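All protein chains but one are shown at their positions in the complex.
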Amino acid sequence: MACATFSIRGSDVPAPDDNLLEVENLRVSFGTERGVAKVLDGVNLTIRRGEIMGLVGESGCGKTTLARAILGILPANAQHDTGSIRFRSEDLLKMPRRRVDDQIRGRRITFIPQDPYASFNPLFRIGTQAREVMKWKSPRRPENAGRGLFGFFSRYPRARRRADEADAVEMMRTVQIPRADEAFDKLPHEFSGGQRQRLMIALALMPQPDLVIADEPTTALDVTIQAQVLKLLKRLVKERGVSVLFTTHDLGTAYEICDRITVMYAGQEVEMAPVDDFFQRPSHPYTVRLLESLPKPGRELREIGGEIPRLIDPPAGCRFHPRCAHATDICRMERPATTSVSAAHALRCYHPVGATVPA
Amino acid sequence: MSTAIDVLRKLLRDPAAAAGLLIILLLVLVAIFAPLLATHPEAIWDMNPRQRLLPPSDMYVFGTDRMGADIYSRILFGARITMVIASVAVGAALLIGVPIGLISGWTQNWLGEALMRVSDIFLAVPQIVLAIAISQTLGPSIENVILALSVTYWPWFTRLVHAEVRSLKNETFIEAAIALGVPTWRIILLHVLPNVASPIIVRTSIGMGFTILTASALGFLGLGAPPPAPEWGRMIAESREFLPQAWWYALAPGLAIFLVVMGFNLLGDGLRDVLDPRIRRAGARR
Partner (left out) sequence: MRILALILQRIAWLVPTLAGLVAVVFFISRVIPADPVSKLAGETASRAQVELLRQKLGLDRPLLVQLADYYKQLLSGDLGTSLFTTRPVWDDLYARLPATIELTIVAMIIAVVIGIPLGVVSALYRNTIIDHLLRIITVAGLAVASFWLALVLQLYFAMDLGWLPLQARITGFPPPSITGFYIVDTLVEGNFTRFGNVVAHLTLPAFTLAFPALATVVRFTRAGVLETLQKNFVVYQRAMGIPSGLIVWKYVLRNSLISTVTQIGLLFGILLAGAVVIETVFQWPGIGAYAFEAILQSDYAAVMGFTVYAGAVFGIVNLVVDISHAILDPRGAGA
């Protein structure tokens, strides 16, 4: 994505009431030895049914934390200070843990990890690990099925297991794993990185989820493989009407696959727009600088001066203000509320940038 | 020097490690000031048949032994023996084992292999067996115990250093130094050694603990310093025939050993936590 010539793509804009996921004013902090890190500072995020929402930001901006918060797997030293995560109109933070563990995580909201190399247990065959997922998360599993003692001694009826396995093999064929019927018996290291990531996609789709959280799924892959995996993922989720939360720090990847993009900076979301709008009419100073920093032939590299703030003692108000050319007093005091640039394009800034990106 | 102070500060934040450090300090002080701290400094060598096997009382804090000597005072003086044996034995093992480890880890030729084989020989049987054989051969005395212990402990340092040096050799900064033509001895001294220092320090502390245990086992078996030296292991052996009546006789020296070894182990653990960043990271995930 070296040349910044963006074309308009036809993308359907679903009805605004059809929100699958609504994160509202989420604040999360971590207790560390050096102090309390305020990692998420009142983040809002919505994802509609069937859409691919990109979550873009540099390392440390909080996108992984947000993803984990939605999944409910934040580490022990994390605290939800305020906010809600509404999924299908229910607040996940208020739901009983048991229900989240059993019905939501891995079933309605699934996960594709960043690192395909280390995300499979190297000592167990793919079949064992896939079967484990299917045992607990297959759509055929009855809702009241027990978990046994810490997960042991729970039944996996043979009929269901056979059907699940058949589905699994079918799904592996769909993700283009060669010799899918033998794949079950192989160990993870017998697959390449790209294949392992495709297996991850398969595992993420088998429970027939509503939302897939893909945490930088192509960052660890070679560039040529990236394109393959992205295309495949996009096709499969669109076919099934599954929503995706796609985190990445790579704008090019975001352009490839996302319907809408939310930009995060230092724990605050700053701009949210449909993908074309985003690339054509970026309004937040940070977004603008981000897009400008993409290398272009014939132009010097442009960088954003300054450094990412530390989260233990972050800047007050809008956290970008120390590096922003347009910052004024109010920026330093209070974080801007959400405003609309246009129908689907939201912004949190007192001094939006009006220009289009020069060609 | 500043890193040493850093280490100390971090160490003191860990209550267990701080406790260990305190115990060891106590041991050293007791060993040095035994004559001042003992209630009966002159009596530890005497025979007082009328006072033998008395239970703990105001006068005799831990009671008296079969000779009538005050056990408390004997334990304090025994601390000297313990300190001397442990520090000299481990020190010698270090001085022998580390250089051998450095050489065998660095050289790729037959010398390295041969040295490892030799150290394997000494590790082929448990330390205590060999130590018993050696000290029995040479006769019971403190010097022989020290000799036996250092001769059987050096391979632990060698193994440790060998493994570290081998893995360090593959590090890019070492390859760079070699490529730049830095002489081998300089590389080893200035680049390799500081990196190996941490595991060595940890091993030293833990080694002190193990050595004290083995030394007291030798004393228990009659192979340590001969009587009337107040060696803790021997005191326990002496107490055997007077059990169960003279329970204090066995309890006190054993508690002393326990406390001291505990101190070194706690310190060693604390040092390992502070000096080895990989393990420390385990708490702060994002």
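Brief remarks follow.
The first chain written gets the first letter, and so on, giving A and B; residue counts start at 1 in each chain.
Here is the rule we use: a residue touches a chain if its C-beta (ideal position, glycine included) is under 8 Å from a C-beta of that chain, and two chains touch if they have at least 3 such contacts.
Note that this is a predicted model, so its numbers are computed, not measured.
Although one chain is omitted from the display, it touches the following shown chains in the full assembly: A, B. Only one residue from A:E24, A:E58, A:D81 or A:D101 touches the chain missing from this view: A:D101. Contact with the omitted chain, checked across A:L123, A:A159, A:L301 or A:A337, is made by A:L123. Residues 68, 71, 73, 101-102, 104-107, 110-111, 113, 115, 118-124, 132-133, 136-137, 147, 149-152, 187, 189, 203, 213 are the ones on chain A that touch the missing chain. Taking the whole complex into account, chain B touches the unshown chain at residues 16, 117-118, 120-122, 124-130, 132-134, 136-137, 139, 209, 213, 216-217, 220-221, 233, 236, 239-240, 243-244, 247, 250-251, 253-254, 257-259, 261-262, 265-266, 269, 279, 282, 285.
Methods note: only the chains that are shown with their structure count from here on.
Centroids built from CA atoms put chain B at 54 Å from chain A.
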